[in-house]
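Complex shown without one protein chain; remaining protein chains in place.
Showing chain A:
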Amino acid sequence: MSKQQSVKLTDYVGFDTIAAQIGKKIFKKGLNFNIMLVGESGSGKTTLVNTIFSKNFLESSGRKQAAEKSRKTTEILITTSVLTESNAKVRLTVIDTPGFGEQINNENCWVPLVKYIKDQHVAYLENEIKPERERVIPDTRVHVCLYFLNSGYRGLRQIDIEVLKRLCEVVNVVPVLSKADTLTVDEKMKVKEKVREAIELHRINIYPQPNPQDDQAEIELNNKVKKVMPFAVVGSNLTYEEDGEIIKGRKNPWGIINIENKDHCDFVLMRDFLLRTHLIDLVEVTSYKYYESFRTEQLQHIRDMRGAQPAQTTQQAQQTQQAQQVQPTQPTQQAQSANPFSIAIPAQQAKSPSFTKPSVQSSRKYISNALSK
């Protein structure tokens, strides 16, 4: 029996440097951060990412030429870059989704998005359950999805509600109100109010979600953030001089918008939220919430599959292969030729490909193949 007691130390021992040690280890291991951008063409996705990281490393994926045809489906465009700041190195992957919401008929425009997110989970799981796996599993799972809303008066549109509902089941979603320079202060409040109402009405689980393990400070921070959500941002990488100081912003005949001014827009709040306070949290929540539930579902399924075939000898394995090919569909005949031991001739395959959704089926195939290796 082990007893746990809390001891107060009288001398300085020195293990409070554990935070720095962990930090060093993490950066040696390499931190992967994957952001997905979802929004219509022209909502300011590329500009915003370039503004957050203060570098024009992304190029807009909008249609520029008249002869260019608009995309027929949502595509996935991945850009990876290694960012270094002081001695911290981050491998940033930005997943752009050109073609989202651009067609006249946008039904199922979210399917490629959800599929991509799930595929990353599958890849990670495959790597994880390998008998000999790497020390550091490459983490391509999407940690946060920035969903760009239009600053219209009506709150959320139908397509927004549909896509948000589906995305929140598989990834952390942070809604962003881009091009907020078209909203006056009153309008901004009204729009945010409407969006929050709609999110609550449709029970969309936006990040951050309350966590029973949070301490008081974290809960307060999260509440503060929730009051500002959705972030009304303006993006720009151009600088102007005003009153002697250099500001990043947008210049118009009627004034200059200063991005880093909290009264002008929420850019600073959003950047701090994403990078300075909640970065690790986003990675962790992806790992213990979305990835875990996916993993549990998959392994449970494998266990069920194994349970349906209790006595699996190689001979029977061969028989199953044959039987599968010929697809016996006469259970009555089998019952007649049943012997006292009633070894289940595996006609009822747990693998019934026609009844499962394609992406899940392919992932199951992955897992079982990986296991049988």
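Here is the rule we use: a residue touches a chain if its C-beta (ideal position, glycine included) is under 8 Å from a C-beta of that chain, and two chains touch if they have at least 3 such contacts; residues count from 1.
In this section, contacts and distances are computed from a predicted model.
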Listed names "Metaxin-2", "Cell division control protein 3", "WD_REPEATS_REGION domain-containing protein" or "Protein YIPF", matching UniProt entry of the absent chain: "Cell division control protein 3"
Omitted-chain contact residue, chosen from A:E107, A:E132, A:D215 or A:E241: A:E107
Touching residues (missing chain, whole complex) on chain A: 40-43, 60, 62-67, 70, 102-107, 150, 152-155, 157-159, 162, 179, 181-182, 184-185, 194, 250-258, 261, 263-264, 302-303, 306, 310-313, 319, 322-323, 326, 328, 330, 333-334, 337, 339-340, 345, 371
